[in-house]
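The block that comes next holds subunit A.
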Amino acid sequence: MLLDDLPVLPVILPLVAAPVCLLLPNNRLAGSFATLVAWIALVLSAMLLHTVAVVGPVEYALGGWASPLGIIYRVDLAGAIVMTLVALMASVTFPYAIESAREEIVPSQTSAFFAMFLIVFAGLMGVVATGDAFNVFVFLEISSLSTYTLVAMGAKRDRRALTAAFTYLVLGTIGATFFVIGLGLLYQVTGTLNMIDLHDRLAGVDNKVVRAGYAFILTGLGLKLAMFPLHRWLPAAYTYAPSPVTAFLASTSTKVAIYAMLRFLFTVFGFNFGFIDVAFTFFLILGLIGMFYASLIAIFREDVKMILAYSSVAQIGYMLLGISFATVDGVAAALVHVVNHAVMKTTLFLAVGAVFYALGSHRLSAYRGLGKRMPVTTAVFLIGGLSLIGVPLTGGFISKWVLVAAAFNSVLAVPSLVIVLMIVASSLLAVAYIGRIAWTMLLEEPVGRQPKPVPMMMVVPMVLMAALTIYLGIDAATLVSLCRQAAETLLSTGLGFGGTS
Partner candidate 1 sequence: MELLLDILSWPLLLAGGALVILGAVGVLRFPDFYTRTHAAGVTDTFGADLILLGLLLQVPDTMTGIKLVLIFLFMMMTSPVATHSIAHAAYAGREAPLTGKLLLRQNVPVDITADGEIKEAAE
Partner candidate 2 sequence: MGHLILRVTIKLLFAPIILFALYVQFHGDYGPGGGFQAGVTLAAAFILHALGFGLDRCQKVIPPGWLPVGMALGVLIYAGTGIYTMLLGGNFLDYDVIQPDSHHHAGQHIGIIVVELGVGLAVAATMLQIFYAFAAREPEPMDDAW
Partner candidate 3 sequence: MFTAAAAAIIVAMIIMLFRAIAGPTVYDRVLSVNSFGTKTVLLLAVLGFLMGRPAFLDIALLYALINFIATIAILKFFRYGRLSASMADMDLIRGDRR
């Protein structure tokens, strides 16, 4: 049973666990339960990843109904990678949240908080696993709705979390609406919602409805993944959310949206549309502007979380850039960066959360002289920061390297040298904002009260992620070849895969 149901189990497990978690008493038990669930889900996703890597894409018919009638789960390699990533992030942030929540959440709400966390987790996993376009919407909504709430939970410490969550809610809902309008238009043309089926029936069809549907779906997903001009919700949401929430969201939610985007771009629409070049050029330009603009803003922020949030927007630019190349190399680079960025951002946000736990502030001024007072946290932060800059021996370097190599190997509307220079310039900006923080941490004299000791439960995940950041920078060959294989599947066999109907 276990092996047959593998594609669905990592999604179902947290989904079922969430209501159970709500019923648990408000103490460590809820958190421990959520952690356990995350770990099991991680094991299951890893098994799934292994299966997919060996066997190829797997399908699962929910309710036993075959492809166009029922909902099909379809996990390809890219999906398995992202699922494992999400599960990994959950397994790291949940135990962290147990301690951190004691500071940032009202005690009587602990179990509800973790239930919500599990729902986000389940929603993100579902978006990745599903092979049904409408089911993507459903799970996107599950994850978004719970995300809004989790962001608003930051209001215990800072009222601005409510405004941030509201902005996120409004924009997220607009995004979801766009997405569903697009789906409706596609349904008008094809009469099906299954992705593979959609692809088959869209083949050769190029009319105004499809174009409008394409635009609506991509705009909707663009909002969810904070593509450059649509990123307005992200900085505030990440800044004011509770630390573990930020760490989890920053590393997963936009990544999952990126994956959904990949699915729609390559699996559903494919390359046989006249307007697809325009779309990719759009991605290219928006990605470039985004990574530049957001990095520039990040330099001038005083709130460390805000700086990192803007840097997330910039990093999404890199991923879009990779996608816009529309080559195996480019998509593989985007996937590599998805993984690496998730790991490094978690590292950074977990460290920031630890500082918040100890000092109660995210402001840069609170970071003065932290190198002496919280050496471990500082080291973790610096490792994450170096990875963000793209220093060799960290994961960030590998992803930039692969991206640049992909840029050189592809035929593009913009000369690849310009792209490379933009990437480098954006890295320089990253040096500037990370450098500012590092400067403050290492070279200024400590002020204010002595920080509270950070509990082990928070330190261990943090250090683990920092170690993973470095590991990904050293042994990158596995990840890169996996992502390459995944990109190949996405771009080629994903289109011809007939389904089990």
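A quick word on the picks: all candidates are chains of the complex that A comes from, given by their letters.
Heads up, the rule we're going with is that a residue touches a chain if its C-beta (ideal position, glycine included) is under 8 Å from a C-beta of that chain, and two chains touch if they have at least 3 such contacts; residues count from 1.
In this text, all values refer to a predicted model and were calculated from it rather than measured experimentally.
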Completion exercise
All of 1, 2 or 3 sit in the complex with subunit A; the one touching it is 2
Handout entry: Touching residues (chain side subunit A, partner candidate 2) in the complex
Key = 1, 5, 8, 12, 15-16, 18-20, 22-23, 60-64, 112
